[in-house]
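Here the complex is missing a single protein chain, while all its other protein chains stay put.
Showing chain A:
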């Protein structure tokens, strides 16, 4: 069974995708049931594996692809961190999307590629070597393109083209890096403390170069400045797609790639010895500040959230570059925290747009009284992003700051402070508008009238669930199954005894 489980986890979304493509367009109930069943089965499988991994079991699917290269799917603690996040958010986002796309055309295509996209994410999470990682990394590009251009408008098509140019180039660069590394040391797998420490010292400059190439390859998806241009344009996609792109799939895949390269290919100790962590930390810091400044300048809700993602994802990368277990914990835990927080914010933005037609920040005046639950969720998400205790974002920032001190890089504290100040500057006015400004006489375009609930319950419930996660991850951080404890478990294993 331990051979088949990783494959089964992948298959749940893959089979769901194929099934959904085959279900006729107008059989919405059948498709919905099928989709949700698959999502639930996946969560059950992940829990099964999770229990096994806690008991030190290994789950691995492996077969030979070409020559000495294996296709490896392996569930280790780090993969479960990412796989767990995407399986839970897949369920939430699917429910949300079913509400959001109610009566829209092309739903079969949408949900099919949506599931395919989750399947790719699962593959990225469980890839046991860079080669397998690349397979799913590229599959992710291909399966998200149809989601980005879903509306079929000229604007969407333009955004899709931009997205492709960026991500396919990134994939090509990553391929070069992987091929070079393979040419240097032959085939290799991810290992907890890296695989490169035995390489002869005269090859070290080449290793630094390859590191740069590999990071460049994944940096496009991670939206590191200046490679982030595709992300704000991709905002043209429907709200659930943005939620998926920003919280689970694309940017997270990029950040996760950085984690894999630093920790499981180079090894954190070896990367520190090569001196490649500091430049990466500087790039991440620049991205954090730049993203926040840009977010401040946006007047559209989704655009502001997009630039906020640019900034927040680099927290993960920053944490990875802080040498020491505490910094690593900060980076890994933010992988989860940013996911649940950002998905909440995008869900809310989608609800505002769908219910009241509010797309711009200035249209949110007084929405708090019209839509109290949604506004509470948005407020929680925004406060978590700023880093207010006891929400999830606070835990991340706390560990990042602590990790920076441990690593002797106290300047990072300044970056964190500046970023928090900027976060406040672009989120607090929104919260102020929601709760303290009077509502306009009419909403821009009220589509869902107030009946028993403030909006479509299919949209509201997933939002409330993810907002609860945001609170729970912070308040219950000390409990054994919290994201924090799990990240600590991983971090301990990454450092040499």
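Please note the rule applied: contacts are C-beta pairs under 8 Å (C-beta built on N, C-alpha and C of every residue); 3 or more make two chains touch, one makes a residue touch a chain; residues count from 1.
As a convention for this text, contacts and distances are computed from a predicted model.
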Omitted chain (choose from "Hydrogenase 4 subunit B", "Iron-sulfur cluster-binding protein", "succinate dehydrogenase" or "Molybdenum transport system permease") - UniProt protein name: "Hydrogenase 4 subunit B"
Identified contact with the non-displayed chain, of A:15, A:180, A:405 or A:488: A:180
Residue among A:54, A:139, A:373 or A:405 touching the omitted chain: A:139
Residue among A:7, A:168 or A:289 that touches the chain left out of view: A:168
Hidden-chain contact residue, picked from the options A:30, A:44, A:65 or A:104: A:65
For chain A, the residues touching the chain missing from this view: 21, 64-67, 69, 71, 105, 109, 134-135, 138-139, 141-142, 145-146, 149-150, 152, 156-157, 160-161, 164, 168-169, 171-172, 175-176, 179-180, 182-183
